[in-house]
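Written out below as structure tokens is the structure these notes cover.
What you see is the complex with one protein chain gone and the rest in place.
The first chain written gets the first letter, and so on, giving A, B and C; residue counts start at 1 in each chain.
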Amino acid sequence: MKALSKLRPERGFVMNEVPVPSLGPTDVLIRVEKVGLCGTDHHIYAWDKWAQQRVKPPLVIGHEFMGTVAAIGSAVRSVQIGERVSAEGHIADLTCLLCRTGEAHICERVEIIGVDRDGAFAEYVAMPEYNVWRLDPAIPDEFAAIFDPLGNAVHTVMSAGVSAKSVVITGVGSIGLMAIPVARAAGASAVYAIDVNPAKLELATRLGADETFLATDPGVVADVRRRTNGDGADVLLEMSGSGSAIDTALKIVRNGGRAALLGIPSDNVNLNLAELIIFKGLTVLGINGRRMFETWYQTQALVKSGRVDLRPIITSVLPFADFDRAFELIESGTEAKVVLDLKGDLAK
Amino acid sequence: MKALSKLRPERGFVMNEVPVPSLGPTDVLIRVEKVGLCGTDHHIYAWDKWAQQRVKPPLVIGHEFMGTVAAIGSAVRSVQIGERVSAEGHIADLTCLLCRTGEAHICERVEIIGVDRDGAFAEYVAMPEYNVWRLDPAIPDEFAAIFDPLGNAVHTVMSAGVSAKSVVITGVGSIGLMAIPVARAAGASAVYAIDVNPAKLELATRLGADETFLATDPGVVADVRRRTNGDGADVLLEMSGSGSAIDTALKIVRNGGRAALLGIPSDNVNLNLAELIIFKGLTVLGINGRRMFETWYQTQALVKSGRVDLRPIITSVLPFADFDRAFELIESGTEAKVVLDLKGDLAK
Amino acid sequence: MKALSKLRPERGFVMNEVPVPSLGPTDVLIRVEKVGLCGTDHHIYAWDKWAQQRVKPPLVIGHEFMGTVAAIGSAVRSVQIGERVSAEGHIADLTCLLCRTGEAHICERVEIIGVDRDGAFAEYVAMPEYNVWRLDPAIPDEFAAIFDPLGNAVHTVMSAGVSAKSVVITGVGSIGLMAIPVARAAGASAVYAIDVNPAKLELATRLGADETFLATDPGVVADVRRRTNGDGADVLLEMSGSGSAIDTALKIVRNGGRAALLGIPSDNVNLNLAELIIFKGLTVLGINGRRMFETWYQTQALVKSGRVDLRPIITSVLPFADFDRAFELIESGTEAKVVLDLKGDLAK
Partner (left out) sequence: MKALSKLRPERGFVMNEVPVPSLGPTDVLIRVEKVGLCGTDHHIYAWDKWAQQRVKPPLVIGHEFMGTVAAIGSAVRSVQIGERVSAEGHIADLTCLLCRTGEAHICERVEIIGVDRDGAFAEYVAMPEYNVWRLDPAIPDEFAAIFDPLGNAVHTVMSAGVSAKSVVITGVGSIGLMAIPVARAAGASAVYAIDVNPAKLELATRLGADETFLATDPGVVADVRRRTNGDGADVLLEMSGSGSAIDTALKIVRNGGRAALLGIPSDNVNLNLAELIIFKGLTVLGINGRRMFETWYQTQALVKSGRVDLRPIITSVLPFADFDRAFELIESGTEAKVVLDLKGDLAK
């Protein structure tokens, strides 16, 4: 089958031929139809420091996808051939304390497809039955292909708890942007977005942000406090991973508020813990992945309700073969989310 | 001053002259401008069994209101003359375990204005500073006048937790109706309303219910399950107080779901606790009043967000003097919420 | 192999020869060493109304047990031959909303071993790998054999939340008795036990109850209130299933308190919901089974800490062959928990 692979320790991907994955008794083989490009994929494409340390070529990349079940292992009971599915890309060990207490998403021995083992940017991908998510017919293919990053946004929003609360989102890359309609649909009474990029802030407004602020504006802390009765925001969703954004953001959140950190700082962060966290009585939540499968149910419920419209976020849909152009678009900084379509392309 | 009073143990109210209330050092005198009529007021008007046991005439009635601060006691610090306010009508003792741990709304020694002591259907009412709520300018007078019952709806919705959840409301009297836009604004992914009255169900649809069901329809349990992937609703908001509604409603909520009970049954209820609560692993919440003042902040946030529009619920606004006509309207069963206006009336 | 079976729809069990269970790829075969007798087993032994409706002979009975892994299916990864194990006796479908969101214990399609399918009172039992619990070496065999009912007690205590709280337990059968040291170890500041049986109350005192009360004492509500600053108990653990006990118990718990219901009423219960639950702002929790596997981890942690000593509860340990005498003892009403030993017996 065709697959998008990292073959050598250098920039770029190659479309090559690899064997169709073999199936164990509890595995499901999925014919891939649409995939989403993630920042992680681009790290591997660009072969940056993180990728060099983590990824061992050769590797089929990709973890955001949807498709149709093509075959099932002998012990699979919950999925049938022909069903439309997506899947959780974190393969947890399912035997540890975390996996057995509803926290498989932070299993210490987790492997991520397209990073630690072969991924989904291929005609077929094999997934454990446990990881497969049967798609509700009401979910469009494009949205289904990006349930993974949408799930990051939903997990962050739902962990923080936004019902009847004012929410600040720092960093509106694709997940930060998704978090805007998710937070509104989940009950936020006001959503403020902060970023360094004015184009992203415009998109934030289109997606439902009540107001947006440039991160470089020195008055941003005071501005948000003014809009929140002088108290500060109830909830922070940190999605930039920038140390200075985290510092500012923790100033914006009110005493007793909740701060969910999803953005991944590339270096250590130097913080005044006393003033920013301890005296304020903050609750700070580290957010990783998505809950299996509470987040998936929540994501489905929110999308089905019609209140999370992802169309403004999917800025390009390209044929699978155009992957190089897709990564060029991502590098241009103008895209929110790029989706690749394998159906039309592979029919050629 | 003029006041609407229960003077004798019989049906009806009388508009009479009573002294303006005196002020203690921690009290606030409020010039009343708009009031809301509650089912409780009608119980006292009609002088039913409950009213005969609880109410001791003579009594100024009423507890839903808004107005302007006319005078303050010597020790009052947080409110100024001229401010636009509403107030929490439950006067708690503020010294017991419950009051000192954030649960004053269920203080065992609470007194309710207009029921246990003189109320707000008068030119002036005196309230402890603790109970006064300063109104945000964005809140219209009519909405402010009914923050008390709206707060019941908000407290029920927020206690249950509806973010990304399917919600069933049984009983759409005025509080049940309010709970519909509140639940949607607070993040419910779907809201289903059930009642015996088709006119109320029409109003429920106008207020944002995704679907409505007649309580007499024998297929209602199966219908809601079908719309919730066969699982049943995540959350129940019981607002009818009817024993048979509670029995049906507990069948509709899914295993592991949450049921918030606000409706007050007039008699004991006969329940199959094993099948309806224990085996299902339900969480059942008794709901009383509103949290002081978490609920008030939530109510303000939701109304300010523009996502809780109460206009379809306020079916009549009448001059204060027309109180008898107002109770006639209520007895006709066609009204959702009736508001009386003291300003125009008393200017006469 | 030898097994204790219900062969015909009549009182009693028979020790008979049945085939050793066959193993699927994800199953584990366990050589049974010690088993605990449950009230459920006695219902089936006595062939009462419940048993006649639920149980379809022939059936190997029993669900409380521990033993050693004798064989594993081809896909089993987390358990090895020779390991000492117990197992969760609820076989959930693992594919529904509840199973996929950490609530497999209330899966609608659960099957219980020894009730709905062949059970553990046999030389061997086959369990899905998912259900197997590897025993810490610090857990004695007798305690391991009754991790199932101990887990009921732990799940009830932990769901209610007892840390720094006063706790009332109504009904001190074997699970109610276990709940006493569990509640103390889990942080209860005071534990009060109520029962109709003075002998059980004596045992309650030995197990650490601060004070005990006869359920027939008309002053019990006032007595507990007096010991709790006049407020009532913070937490109720209802383990009797008696309608009148539930009525009394809900009077004892304070406004805003939490009531966990584990005892199963045999009939409908007639309750003043308004006075007992709604006005009080109670949280009522239906409790069923044990959380997989949060409860098992908690149980292990509590037993390993040395703070939950079950020895006073295990009132008899008999050879497997003496099962009829064991059920006689249970019918005598003097026993707390009876354990059967298969090792010595089957070596004969």
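Keep this in mind: contacts are C-beta pairs under 8 Å (C-beta built on N, C-alpha and C of every residue); 3 or more make two chains touch, one makes a residue touch a chain.
Computed from a predicted structure; not experimentally measured.
Partners of the chain left out, restricted to shown chains and counted across the full complex, are A, B, C.
In the complete complex, the hidden chain is touched by one of A:I30, A:L98, A:I113 or A:V308, namely A:L98.
Across A:V60, A:I139 or A:I287, the residue that sits in touch with the chain not pictured is A:I287.
Within the set B:A3, B:V69, B:L97 or B:L262, the residue that contacts the chain not displayed is B:L97.
When the whole complex is considered, the residue among C:P9, C:G39, C:P58 or C:G187 that touches the unshown chain is C:G187.
Seen across the whole complex, the unshown chain contacts chain C at 154, 158, 161-166, 185-190, 298, 301-302, 304-305, 307. Touch with the hidden chain on the side of chain B covers residues 24-26, 74-75, 77-78, 94-95, 97, 100-102, 292-294, 296-297. Contact between chain A and the absent chain runs through residues 96-98, 101, 103, 105-108, 229, 231, 241, 246, 254-256, 261-262, 264-266, 268-274, 277-288.
The rule is short, and it goes like this: only the chains that are shown with their structure count from here on.
Rounded to whole angstrom units, the spacing between the C-alpha centres of chain B and chain C is 42.
If each chain is reduced to the centroid of its CA atoms, chain A and chain C end up 42 Å from each other.
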